[in-house]
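Only one protein chain is missing from this complex, and each of the others stays in its spot.
Note that the chains are named A and B in the order they appear, and that numbering of residues resets to 1 at the start of each chain.
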Amino acid sequence: MKKGVNVDLWAGLFTLAVTGLFWMQILERDEFSFHSLIYPDRILPILGILGAVLVVKGFVSPTRKVEFCKELNTELVFTAVVSAIWVLAMDYLGFLLTSTVAMFLMLYRFQPKELRNAKSLMQFCLIIFGELAFMWLVFVNFLAVSLPEGQFFRMIGLA
Amino acid sequence: MELILGSFGNVLTFQNLTFMFIAMTLGMVAGALPGFSATMAVALLVPFTFTMSPTSGLVTIGALYAAAIYGGSFSAILLNTPGTPSSIGTCFDGYPMAKNGRGEEALYTASFASGIGGIIGTIILIAFALPLATWSLQFGPPEFFWTAIFGLTIISSLSTKSVLKGFTAGFIGVVIGMIGLSPIGGDVRFDFGISNLQGGVEMVSVLIGFFCIPEMLKLASNPRQEHMKVGTISGSRESIVKAFWNVFAHWGNIIRSSVLGALVGILPGAGGNIANLVAYNEAKRAAKDPETFGKGNPQGVVATETANNAVVESAMVPLLALGIPGSPPAAIIYGALLLQGINPGPELFTKNAEITYAFMTSFFVVNIFMVIIGIMAGKYIFKFVTSIPTRVLIPSILLLTIVGSFAIRNNIMDTILMLGSGLLGYILNELDFDSGALVLGLILGPIAEKGFVQGIILGNQISTETPWIIFFTRPICLVLIAMSLLSACWPLFQAYRRKKKAAAAGGAA
Partner (left out) sequence: MLIKKLLLALAAVSFLVAPASAADFPSAPVTYMIPFNAGGESDIFARAQQPLLEKALGQSVVITYLVGGGGAVGWKELIRNKPDGYYTAGFNLPHVILQPLQRKKAGYTTDQIKPVMLFMSTPNALVVPKDSPYKTLDDLLKAAKEKPGSVVLGGSGSQTANHLGVVRLNKMAGVNISYIPGTGTGDMISALLGKHVNGLMTYTTVAKNYANDVRTLAVATPERLAVLPDVPTFRELGYDLLEGAYRGLAVPPGTPDDVVQKLYEACKQVNNDPEFKQKMDNMGFFLVDMDPAESVKFINELTPIYKGILEELKK
């Protein structure tokens, strides 16, 4: 086994997975009109073939990458997870609450340990408050964008 | 001619200049904010223009539109985030320039390029509006299909790592573009059972996701590092001088890019979004050093910025000459014209010629203003962005992308998809899939589908057994097919030439 990740093989498998995922959704062909299927019917096989070629290439003459995802560390995963929760929770808990929490977590985590003191916590709050106030002012008040207020609050409000 | 000269008088009133100045400042801010598109900015401004005279109103909208497209270059260069599809190409070389400590130079280069592109676009608009509009009518569904295919072939020279993966990424983009309402059949498909996906995938949010989020993640892996080097060697003044020569020492690139931008930009739907990529592609192909493109070659920025600002004016061509709104911002201006009691179309050149020519000539003023404001603002924006420490920048930019992707359609699904495509984009990049190629597929996929299916229906007129023959019988189609083949095979040809050269060099030694 040579060193490095076989990126061709993985890319091919990913492509095949995408093809499969989409193909599954047009199996019940009666549900769609002719004009809705004629194009996917041509595109999906092409994508499938490209994926298959990549898989074959992965076995025959693979490109190997030693530095695959070299940036991947706990900080990156932390950022990805926090932002994912931020976005997913926004509809339920509202823009202001989720943004405050998520931004605070990130600022706290990225701050060097020795500098996490009361003063920097105050700074974080100021940054978050300032940015959120600016966003709210510009987008909600001026541009009439209805940033989510939170389904959860709406629900208990109605109850 | 008299009309044109006279119209300068109509434009250059104190009131109009004030409106334009305000609109341009707002437009630049709007363009620089990812997700806040030129279309939205124009839509927001329209109600204010009802109280103005038709000339002032139109001139103000035009100024805003042009400035918003230009403003997109700020976020493209400094944050690798194309605010609109028009500035995708600017990311390719602008962001690497910024990372190499030439950010300021890149910003000024974009200003000069946008200005000159806009001015050439205006000349084309004034001189050729009618013939160009008539020409654009020749494009029916089959032609649009082939235009989209031609656009896709750009991938072959865009993807530097692997052409095979480039095309795979492009087709993945096409497939993602099929989510939602099918353009012709009217069925909802590939919605994974989620009713919010009926609206399909919003291109701009995916764009922000694929370009910006992976960069933010990479920064987050080491939050104490610097976001970008500050140009230590050259100060502002040197940067301006360098930027000036980046642009004005390369007239070939300027003329080619702006003419391409103007021609492609006329085509409704497709034009504005891909004109910058077509220009980028051609600049790369014509260059003596194509391998430096994508690594911070200022000519890449020059090509895309001249092209996308030439598009602004040419997108007005079908609207002014025929009354056909060819792009979303043009559609809004169409509505504004109607509400002002002006009927867009040929009447604009007869009954309302004064207004029309004032509108067209105002773009000259706008583009000159733009360079001045851009250079003044560029300095401060650059200083501001580089002064924010990375650990604060990451959450702030994430906030901006979240709000921006939501604001496009007020749809939470767009935000989720933005982040999802960002996380996916990081892994895809690592697998050597090219995000530019994927996004190109996403833009062109729906256009290709519409052209394809409409073409098939039209083909029934010719032959009910073989309706697809229509794609090969029309003259413009044949030209487009030839261009597509040429563009797809160009890298092969180039590789062959390089090999031969290498062999010759080897033989000599």
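In this section, a contact is a pair of C-beta atoms (placed from the backbone, for glycine too) under 8 Å apart; a residue touches a chain by one contact, two chains touch by 3 or more.
What you are looking at is a predicted structure, and each value in this text was computed from that prediction instead of being measured.
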Original post:
Looking at B:Gly89, B:Gly296 or B:Pro325, which makes contact with the chain not pictured?
Top reply: B:Pro325
Subject >> Contact with the hidden chain (one of A:Leu97, A:Leu121 or A:Val138) >> reply: A:Leu97
**OP:** Check the options A:Val7, A:Leu76 or A:Val145 and report the residue that touches the missing chain.
**Re:** A:Val145
Original post:
Out of B:Phe139, B:Phe167 or B:Phe190, which is the one that touches the chain we can't see?
Top reply: B:Phe139
Subject >> Touching residues (missing chain, whole complex) on chain B >> reply: 39, 42-43, 46-47, 50, 136-141, 180-181, 183-188, 191, 193-196, 198-200, 202, 268-269, 318, 322-326, 328, 330-335, 338-339, 341, 343, 345-347, 409-411, 450, 454, 457-458, 460-461, 464
Original post:
Which positions on chain A touch the chain that was left off?
Top reply: 31, 33, 35, 94, 97, 144-146, 149-154, 156-158
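Keep this in mind: only the chains that are shown with their structure count from here on.
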Subject >> Inter-chain centre distance, chain A versus chain B - centres from mean C-alpha coordinates, in Å >> reply: 24
Subject >> chain B-touching residues of chain A, taken from the complex the two chains share >> reply: 7-8, 10-11, 14-15, 18-19, 22, 25-26, 31-40, 43-44, 46-47, 50-51, 53-54, 57, 63, 65, 68-69, 71-73, 75-76, 78-80, 83-84, 86-88, 90-91, 95, 99, 102-103, 106-107, 109-112, 127, 131-132, 135, 139, 143, 145-148
Original post:
Which chain B residues qualify as touching chain A in the complex?
Top reply: 36, 40, 44, 162, 164-165, 167-168, 171-172, 174-175, 178, 182, 184-187, 189-192, 216-218, 220-224, 390-392, 394-396, 398-400, 402-403, 406-407, 410, 412, 415-416, 418-419, 423, 426-428, 430-433, 445, 448-449, 452-453, 456-457
